[in-house]
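Reading through the C-alpha cells given below for one structure.
Yeah, one chain of the complex is gone here, protein chain that is, but the others are all in their spots.
Right after this comes subunit A.
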Amino acid sequence: MYGPQTLTCKNLQEYLKSLSRDILDRLYNHPATCLAVFRELPALSRQFILRLLFVNKPVAQVLLASWIPQHDAGRDVGDIAAEHRQGTQVLLDMCIWQEVKDQQGNMAIRLSSTFRENLKVAILGGGRPWTMSATLDSDPHQRNVEFLDKYAMDRWESVLQFLVQPGRGQKAISRDAMRTLLHAGLIESSGESDNMQITSAGFQFLLLDTASQVWFFILKYLETVTERGMSLVACLTFLFKLSFSTLGKDYSMEGMDNELLTFLQHLREFGLVYLRKRSSGRFYPTRLALNITAGQNKGIIDVPKQGNLIIETNYRVYAYTTSELQISLLAIFCDIEGSIADAFCIPTPSCKHLQKMA
C-alpha cells in the first residue's frame, strides 16, 4: 500500500503561479482579481508595486537596488537584500513585473499595465461597478447574518458528514460535490459496488479548520472546471468578486451567463452563497465565501462553534457537543459507549480505528 501522504494545499500565490501566462493576463483584466492578488503578496512586494503604481515608464534595476539600506545598526544587511530579491522574484513569477530594456539599453523593470490600471480602479475608483447591484431594489425576503451563517454551516457540514459516512446519505449531497471529493482523493470507491470509503487524505482534510477546508475544496473544484465545459477565468473572476462582498448584503444575478449561473448553483450546494430561488434574481454570499482567497490573512471567516472535549490519560474521552458531525468524527477512531441527553457522549479510542486512519 502507499505510505501516508500529507495533505498539501496551495495558497493563492502558488496556485496562480501554476497557471499559464495567457490565463494570468486574462485574469488580471479585472479589478477584483488584481486586488486579491495584491493583498496576498508579501509586504515588500506590495511596497514595490505601490512605488511604481503611478510611474508609467520602465524603472532601471539600479534604482531598485538603491532601495536596499546600506547599513543598519545591529542587523545583517545581507538578510534584507535577500528579502528584496525574494520580493522581486515573486512579482516576476506572477507576471506582474516584466524585465525590459529602457531607452539607454539598461536592464529595467516595468509594471504590467493591465495589472496597474485594474489595481488603480479597484482602490482609487473609476471604471464600472462590478457587483452590478446599483439597480437592485430592497429584498422583500431579506436574510440576516445569523440565518446565512446557519445555512452555510448546515450545507458545509452535510458535505463533511458525507465524507465521514459515505455509505449512507448518498443523496444528501449533490453529484458535483461527490465528483470533486473523488477528484481530490478524499474518498475512493472500493471494489465493484458504489461503496465509497474515506482515504487518509480525507481524514487530514476533516481535521483542518473550516476556512482551509473550503479553500482546498474550491481549488480542487476549479481543477475540474474545464472538463465541465466552463471557463476557468470566468469562474475565478467571479470567485474573487465574491470574496470582496459584504456579509448580509444581497447582490444581483443580472448579466450572468449560463456558465456562471451553473457555477453559482454549485456554490449554493456547497454553502458559499444563499439563493432563495433561481428566479429571485439575487443571492447572498455567506461567511464561507468571504475572504476565501485570504489564506493566512483571514478576516472574519470562522463561525464560532460550541463544544468541549476532555481526554483522560486512561484513554477515555468525554465529549460535550450537540453537533452530529463532531460525534461522527469521533466515532471514526473511538468506540462510543453512550450518550446522554444529546449533549454528552463517552467514546473510547481503540487501536484498530487509529491504524485505519494512519
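Keep this in mind: a residue touches a chain if its C-beta (ideal position, glycine included) is under 8 Å from a C-beta of that chain, and two chains touch if they have at least 3 such contacts; residues count from 1.
Rule of thumb we're sticking to: contacts and distances are computed from a predicted model.
Per the UniProt record, the chain missing from the shown structure is "General transcription factor IIH subunit 3", taken from the list "Hemoglobin, beta adult 2", "Metaxin 3", "Ubiquinone biosynthesis monooxygenase COQ6, mitochondrial" or "General transcription factor IIH subunit 3". Considering A:I123, A:V145 or A:L261, the position touching the chain not shown turns out to be A:I123 (whole complex). Considering the whole complex, the residue from A:L44, A:L148 or A:L181 that touches the absent chain is A:L44.
What subunit A contributes to its contact with the hidden chain is residues 31, 35, 38-39, 43-44, 46-47, 50-51, 53-54, 66-70, 72, 75, 80, 83-84, 121-131, 133-134, 136, 244-246, 249, 291, 294, 296-299.
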